[in-house]
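Removed from the display is one protein chain of the complex; every other protein chain stays in position.
Right after this comes subunit A.
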Amino acid sequence: MKILVVCGNGLGSSFMMSLNVQKAMKELNIEGSCSHTDLASSKSEQADYYIGSPEIMDQLNDGKRKVISLINMFSLDEIKKALTTHILEG
């Protein structure tokens, strides 16, 4: 399982989110890796799931990629809830 966290610049927001996603994956016992990148690079990088803010996900969503949008990007609870509904139950 590979999760890619995406933001506009691939530096700050996505990096912080990926630290929380990694934490959430550990707590939920999801096996796999999580990295972060910018929007342009993410379009050519394969991943099982893409995570980011709704505007960024709108641009990545081509009907084939599995995208997960987060409103409150720094909330560990929201990340856990999103991973549970999309990955564990999905």
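In this section, a residue touches a chain if its C-beta (ideal position, glycine included) is under 8 Å from a C-beta of that chain, and two chains touch if they have at least 3 such contacts; residues count from 1.
Definition applied: contacts and distances are computed from a predicted model.
J.: Name the chain not shown, per its UniProt record: "Putrescine transport ATP-binding protein PotG", "Ascorbate-specific PTS system EIIC component", "Ribulose bisphosphate carboxylase small subunit" or "Na+/H+ antiporter subunit D"?
T.: Listed in its UniProt record, the absent chain's protein name reads "Ascorbate-specific PTS system EIIC component".
J.: Counting contacts across the full complex, list the positions on subunit A that touch the omitted chain.
T.: 7-13, 15-16, 19, 36-40, 53-56, 58-59, 70-74
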